[in-house]
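Here it is, the structure, as structure tokens.
Just one protein chain is left out here, and the rest sit where they should.
Labels run A, B, C, D and E following the written order; every chain starts at residue 1.
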């Protein structure tokens, strides 16, 4: 049956940094499920449907990776998938506090589920979806940060915003 | 064949914190190899042979865990085991700098080998072998920190030191 | 007359972590005043009156602890109580930046008033009111995080929200 | 021609901490341009025009310092000035994460432009515009934190707010 | 009878930063005992006797402060004094990891004993005995860092070293 890991995030949009973590987890674990979390308190730039499409496109070459949306508590989703491991990327500076707290809360909720942290690759160590969205708003080049199809969608999104 | 992870450390001596990480890794991975590293610049309290014995004893109930000593570069040992994953415990405060640097150096040496960090459990989040050795030197109680057999050996070690 | 310490916070709602700090301060200081601060920029989940009631209930067994609401600058409240010491819990990761800054600002405002930091207990080291509110919103179990009476009020609060 | 440095910030309002960094940069570099950035997502307390006036007043004794407003990406502004160096103050605790991330993003956008960090002076090491605004809202003394003319404008601003 | 606090340290030598913490603790607590710890693994610059003398001199104006040497575990010393509180200064950057770990270990050893952390004053926030010793070795001015009598002893100490 094999080991299975969940890679959660809001992926608004997916960046090279996210993809790097997904690819690396897919080399260690037999199956990887990318879980798109919806945060009821944040208005995303991309709809859940758009994020599902983008993640599907950019992981289409990874046979042991699938993409799903997840509502409610993450640990409930992990259990529903018959999984016991979460894999999260950790950037050296900005992620530590938040990810550690979330990881500990998840351990309290279900001690059977483990969060494994992978160090972000050096080249993506300061990349985040929020910075990508901000750069897109300024019309800056996005090729170093996101796959081409995602860059295209970002440009389209901000072009349509301009028109309003 | 299944997934395999290496749990490296100097284990001088093994603590409840180490054991906790080993047990949790052994639930996620099919095989776990505990690798006792020798640091040529540090004089350990316990000989390599003693550390092998102690780790063998305290992991004897874990069928998918084995114990070995490792010399030279960790990435060479990992490769020699046919493994691609290292699992390290991360304590919230004191480990981050050193472990991150070691993890990045290992990625530079072999990008195929991944280090997965597991958060130390709350009850062991400030425990370290060096504190255990120091407490043993003061004759303090060790039961919360190490398994009974290890506590015994620590007492014996410090009793013999006293005599010198 | 004896020493007096102020334990400030927004307590929205009070958690086991807050209570732990209050109890520990009450063993060191002769009198402890829990000060419920109102933050004019944040809309709390519980009204000031509800928070006063909850804190009164959960500290009713501590004879040298009283509860009050505090408006304006904290140092003004501390002085108005004839006190010179503030006691704050410090969680290892997430509190440091904010609490240190607040502590330094308060020292600038009144150098006679000292902030004493107590390390949060291990079991509450990642607990916060905002996480408790979030978990309550998902209907997760709250017993490890807040006293029973507070858990009850949280369930009632979110049940009524559901109905709207 | 000489070396030129840009000191960016939102300066809402300028504090003694900002002024300290500007003065120190003006001793090292031949020309210093203070760049007032507008953040489209934040509503400032002072208008851009007010901030330009205040910075002009408080730097009027520094012959090699000029003040300008800057829109869009900071690196574009730096290039438009024929400059290659940004100088930012760094406070020991609260700035590190954000400033590092911004600095790395700017390096990605233009590797020819360097960000130089100056350590905030001890006496201003916890000072920030947001704390100044908060203290002004409480009517606290501001003389230690901002120049007299800025303190005056803050009092006027909050007096007019009171009236609404 | 009143509240009693222990201020531990190696005080090799006592600095203005140490004195500042002792004075501030002496305003909050009825009695303060300065405890000079001996670290069996470190060779101090000043003998225990010299450190007792220096601390006696520089605290002679504080009627509720006494000075003692302490061997073995700190918590044993605290109990032997009938005290339940330890007061430690915390500098913003360099102390956090070590002091937190020591504080947690002491809580494990005796949960009845509390460590209260006081923020170091801004002007002493980077001062340490080891830097003072290093500066003394270079013949640098010490007046900002230690009381005059301590500066004198440091000069004498290094003058005698020179002669050897």
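Operating definition for what follows: a residue touches a chain if its C-beta (ideal position, glycine included) is under 8 Å from a C-beta of that chain, and two chains touch if they have at least 3 such contacts.
Treat the numbers as computed from the prediction; the structure is a model and nothing was measured.
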Partners of the unshown chain among those that are drawn: A, B, D, E
Selected residue (touches chain absent from view) among D:79, D:122 or D:149: D:122
Per the touch definition above, residue among A:48, A:62 or A:93 touching the missing chain: A:93
Hidden partner interface residues of chain D, rising order: 2-3, 24, 27-30, 84-85, 87, 90, 92, 96, 100, 103-104, 107, 112, 114-119, 121-122
Chain E residues that touch the omitted chain in the full complex: 93-94, 125-126, 128, 131, 135, 137-138, 140, 144
On chain B, residues whose C-beta touches the chain left out of the figure: 72-73, 96-98, 100-101, 104-105, 108-109
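The rule we apply is simple: only the chains that are shown with their structure count from here on.
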Centrality ranking, top chain (CA atoms only): C
Chain centre separation (chain A, chain C; CA means) in Å: 34
Centre-of-Cα separation between chain B and chain A, whole angstrom: 31
Overlap residues in chain A, where contacts from two or more other chains coincide: 96, 100, 104
